[in-house]
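Only one protein chain is missing; all other protein chains are in place.
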């Protein structure tokens, strides 16, 4: 075991994967600086910088993957995926189905996501539930360095498109670019356990779609991912003092969802709060409600703490629109506990 | 009261609206033929044909609306919205919020949607739940001629962006173009009550977000919209013979959802089936489960009949992927009725 | 005139006719109601497709648009699998999942898509893979002139130029995009636009297969070299079935009485509606529409048919042509018989 920062872990896992498999290459804007260490180690064929043409180079990534390579296409911020959504919606996600299962698209789309650093509503979205709506695509969102590295390998080794999202509050270079800009007089609520942690000596892919129980409990299940799992941990600690025993699930994969993990937990607790930084409606939190409602044959209490509006620039407003500990506590306390 | 076909109703309502408000104009591909009657009546300034540049002309529609006009931008098939998703995600949906509520975007995006006629997975999607995920946009899907005309007025009169989706099985000209091509030897399962029906003499906007109870019942609530409500009606008739009394809600609006209508009904029936032609996961059906779970303090049975895969070209496979009467009956019958 | 070996000429004819007869067969099957949904044919484009494909080598990739059938036929996809796919049969090339707009062959690196412009990025990705692997392969993108206004295609021109990728962009220009005359919604001159992206570009007569063959013969070797670069060909053509089978504009000319009545009723009613635009504007609109219908007739003409033209230009090969035709016809007819047998037997489409 060694200790690494979140972004360092991703880079380290990428180095391992790229060393082992020459078919892996990176494609995206500014990669000569964003991935400068990989460029230095692997050369410019493996780290290709592009013009600001997301729909062309994401579309090109789809067919490069179909040609048998393992492209990792970077969309700087997931917010920008709108200009290239067709490549995901109608191509990456559908080629396998259209070809009768004969042709697969082993593509990784890597993007930064998430808010909490004052960059406004076009740069702080999460969108994982939005993207996961499309059948044929998987979405993964690590919450700590160990997962960040291991899950990247899972994404790369998958024979289908996986969208890999790294939260900007966890990845130090993103936060430096977009949040602090080298200043020392602005601070953000960075979850320590997410930004830095123990990692394996050799990166190992984790099974696709496997969630992780971060904390066991019997009264209440919190289901979350990314930065928000750390908000849950904080909230759970407070709830302990109120005699509420909280189980926390770090989904890791938005899609496929670890249905049995969710069901097992909620069958026990009968109370569930989804803490999801993506938009509230028609997304992940609803899907979890549906899964529970479909599978559980008894009453359960359901609440959710999500982003219900365009993310405001004002930091106070922003902090209240994004899931936070107080909002989680409010929902947890509003439940009835017999 | 008069009788009209679905597409005729839309055109009639548009004629009424365009006669009354000179700020309304249409922008989209092939409008000189698709909207030839409106062109003949209003001239080419009001019915503007564009190149195949969805991201530019949808983006232009956003600012034309900001300039105070009431553009109706047509995206031929909602499946093509992927190439222009940024205009919705980061612009149409966000200007009102970004401007502190000072600047609104009275834009209508009109598109055909839905399957059931053998056109394959890039031309038969519904995507309403996908689009509704974005805060700041409303989505409306009429299921019959009267609603088609009235809801179009609601969409036009709204001071925010509304996506208006017309199902190709209901709109005869779309089905003629994309399905039959003038042939008489191919047939489709067109719901009669959706394709033709009584309409008011003067079109009247309906309240935004108001669902309609199509049928009252006490054992089971079916929540649906578009073509699928007609599948529900068929299924409900069969279930009557099995002593199951079904209530059917035609949502009409995906967003905003008529939460109280849903809650009232499910509070009574405690059983709900969402029949939704859009993709199964992370969409409308999940959102309904969440709303019910949040609001109802007792056990309810939940099932859903949605599209869970890329839509196959093969007509048999297609008919089974899309919601159909048998699949609805299966879910309804699997519920327990005391 | 370009000098070409007889063998090459016969090969080109065979490619073109095989595709033509296959699509005529598809037309029949579609007319008989065996195929659902839309049906976009490549009839009229055969010279372009054959002229390009005859220069491709194994490992070259092709990204097609909504008119994928001719490239799939000419590149040598198993015809039974192809036809079954177009019929939506579970034994088809894609197990009936795709249909004619979503044909895929991994083996032959052939793709298609119903999304306008998407063949651009798709070919770029294949070319990127070829360059990455240091092969001498290229990738071809087929698309219509209407697609030249779609952002992702424009972006992919730049991407191919900036990354020096061996992409052959082939713009099949029939000047129609469904019922829009592309020249009316396209600024400037396409070739200028392409050259503005730093790509060598050339306009040719797409109804003459020898011209296409020759142009591609010149273009491709340079693209395969170690200094890669894209190339752009704009080749005119005509679709005499219009945009798709049952094209509403062409129906006017084929069943004028029936169609005209159905359309002019509401149209005239609209013109005469009390409220609306000024009367001169209304009349201008109607005139415009009528003239569009009139112009669409041009597509029906055979004068640009690449097969007729090739036959005329090569009268001396008439006998061989006849032989090729009859053998393709009987082959294809047998295939159809077999397929209809499969379909009848298994009772499902």
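The chains carry the letters A, B and C, assigned in the order they are written, with residues numbered from 1 in each.
Going forward, a contact is a pair of C-beta atoms (placed from the backbone, for glycine too) under 8 Å apart; a residue touches a chain by one contact, two chains touch by 3 or more.
Note that this is a predicted model, so its numbers are computed, not measured.
**Student:** If I'm reading the header right, one chain is hidden. Which shown chains does it touch across the whole complex?
**Tutor:** A, B, C
**Student:** Considering the whole complex, which of A:241, A:298, A:316 or A:336 touches the chain not shown?
**Tutor:** A:316
**Student:** For the chain that's not shown, point to the residue among C:19, C:158 or C:270 touching it.
**Tutor:** C:158
**Student:** Using the touch definition up top, pick the residue from C:69, C:105, C:119 or C:149 that touches the left-out chain.
**Tutor:** The single option touching the absent chain is C:149.
**Student:** With the missing chain put back, which residues of chain B would touch it? List them for me.
**Tutor:** Spelled out for chain B, the touching residues are 25, 27, 45, 48, 50-51, 53, 55-69, 71, 83-84, 86-87, 90-91, 94-95, 97-103.
**Student:** Can you list where chain C touches the absent chain?
**Tutor:** That gives, for chain C, the contact residues 149-152, 154-155, 157-162, 184-199.
**Student:** Residues on chain A that touch the omitted chain in the whole complex?
**Tutor:** Output for chain A: 15, 18-19, 29-30, 32-33, 36-47, 49-56, 79-80, 82-83, 117-123, 176-183, 185-186, 310, 312-317.
Just so it is clear, only the chains that are shown with their structure count from here on.
**Student:** So, what's the distance in Å between the C-alpha centres of chain C and chain A?
**Tutor:** Averaging C-alpha atoms per chain gives centres 41 Å apart.
**Student:** Which whole number of Å gives the spacing of the CA centres of chain A and chain B?
**Tutor:** 31
**Student:** Could you list which residues of chain C touch at least two other chains?
**Tutor:** Counting only residues that touch two or more other chains, chain C contributes 96-98, 102, 113-115, 151-152.
**Student:** Could you list the positions in chain A whose residues touch two or more of the other chains?
**Tutor:** 55, 83, 86-87, 90, 94, 97-98
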